[in-house]
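Of the protein chains in this complex, one is absent; all others appear in place.
Our next item is subunit A:
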Amino acid sequence: MAGKTYAPLKGIDNTGDVPGPRTPLILENKTYGQITEQVCSVVEDPKVHRTWLLSFMAAVTFLGVLFSLIVYLIVTGVGVWGNQIPVAWGWPIVNFVFWVGIGHAGTLISAILFLLRQDWRTSINRFAEAMTIFAVVCAGTFPGIHVGRIWLAYWLFPLPNQMLMWPNFRSPLLWDVFAVGTYASVSLVFWYMGMIPDLATIRDRARHPLRRLGYGILSLGWRGSARAWHRYERAYLLLAALATPLVLSVHTVVSFDFAVSQLPGWHTTIFPPYFVAGAIFSGFAMVVTLAVPARAFYGMRNIITMRHLENMNKVILATGSMVGYAYSMEFFIAWYGGNKYEQFAFMNRAFGPYAWAYWTMVSCNVITPQIFWFKKCRTSIPIMMVAAILVNVGMWFERFVITVTSLARDFLPSSWGYFHPTIVDILMLIGSFGLFFTLFLLFLRFLPMIAISEVKSVMPFPKPTQKQPSEVESAPVPSVN
């Protein structure tokens, strides 16, 4: 606490930049202590809010549905899904790609934006990293249960066995195991490492012995030593440098699952960048979807400010347009490449039996984000909420269109078919949201949702206590554009 606080700046618009003074990232001129109090009080609140409890119960119910259906699936077999020749990759793979895509925003925010010195990331990175981990958990569930005999899922890993067999390292599906496995574990340590200082803060504020014990164990005895901080920051930078290509590699490898096959509509070189752009697109849309209600509910509007939301909407606009470019380029290449199967695959996507899904995807993913060219839309909470949810829907449909349309009508018209999901397919998709939100709500309740120490490091230094109060008052205040 720097003695005197600044004049309150409530209601300031920090979405504009003016030359000279730096626009504050954290509003209301909070002191370090107030930021700690604000973030930690969420975790320390002895009262369980009814809204949280009701959401949690709903999420756990859907989680229960997912678990019951997984048991049903294991006991019965994969026939409970709508997967059927010719569409042998149905919703499980669609859901896998959908969730992995969502799991891209967190590490992107914590790694790439860190390397690009985007300080605004500090308010949302913890939040987004948690979302990443939970989305990857959901993603990992689907290929795990898709293998059929899931008690043999360990065959995916190169383990010595009595059959003297080894997995095929030239298969994209095995690359996927390594890519998603590395991404999940590196994201987890990245997330946890980032949390250690904040867990220490909660430990030092805790009064109840069990809380002291729990957070004490989790914070590993972090004392905030400057020498430790030096190594910690260096490790963070190294992890960011390692995680940056990793983020780009994950969806690249996921796209190889499709692109390395010979199927028209899958066998295209544009897939890796197109998938990565789509993943960032959907990831940011999910961050906005979660951040808007969470910042309102927990009173974090001064930390996750309109500027943060606007920046995310700009990323959504940019990546959404990239995805739109990829859609049109696929059509161009299908025509330009002169391969009649490829041409048919794309005409069939847009005007065949799945045209409804294709145009849902285009309107959600390409047309919807274009509203973010307008600042009014970028800074309007209801508009961005609707747009973000539409983008999430659209990105699910993108994976559906890619997976199902190409398989449903391949080279032989006699083997064509139409995919019908079963009730198990539908409930499992809903159930995966239950899993995601259960983990996310637990995170909000028990772990610091804002990276406290990182936010403090981007706050302006408080004025030294020895200085005259008059100098404090004259701190530059950015004007509203």
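Remarks
Keep this in mind: a contact is a pair of C-beta atoms (placed from the backbone, for glycine too) under 8 Å apart; a residue touches a chain by one contact, two chains touch by 3 or more; residues count from 1.
Note that contacts and distances are computed from a predicted model.
Hidden chain, UniProt protein name from the list "Cytochrome c domain-containing protein", "Molybdopterin dehydrogenase", "Protein translocase subunit SecF" or "1,2-phenylacetyl-CoA epoxidase subunit B": "Cytochrome c domain-containing protein".
The chain that is not drawn here is touched, among residues A:23, A:84 or A:182, by A:182. For the chain left out of this panel, the touching residue among A:54, A:71 or A:213 is A:213.
Checked against the hidden chain, the listed residues A:85, A:226 or A:412 yield one contact partner: A:226.
Seen across the whole complex, the unshown chain contacts subunit A at 1-3, 31-33, 36, 149, 151, 158, 164-170, 172, 174-175, 178-179, 181-182, 185-186, 189-190, 193, 197, 200-201, 203-205, 207, 209, 212-213, 216-217, 220-235, 238-239, 242-243, 245-246, 249, 253, 256, 452-454, 456-457, 461-466.
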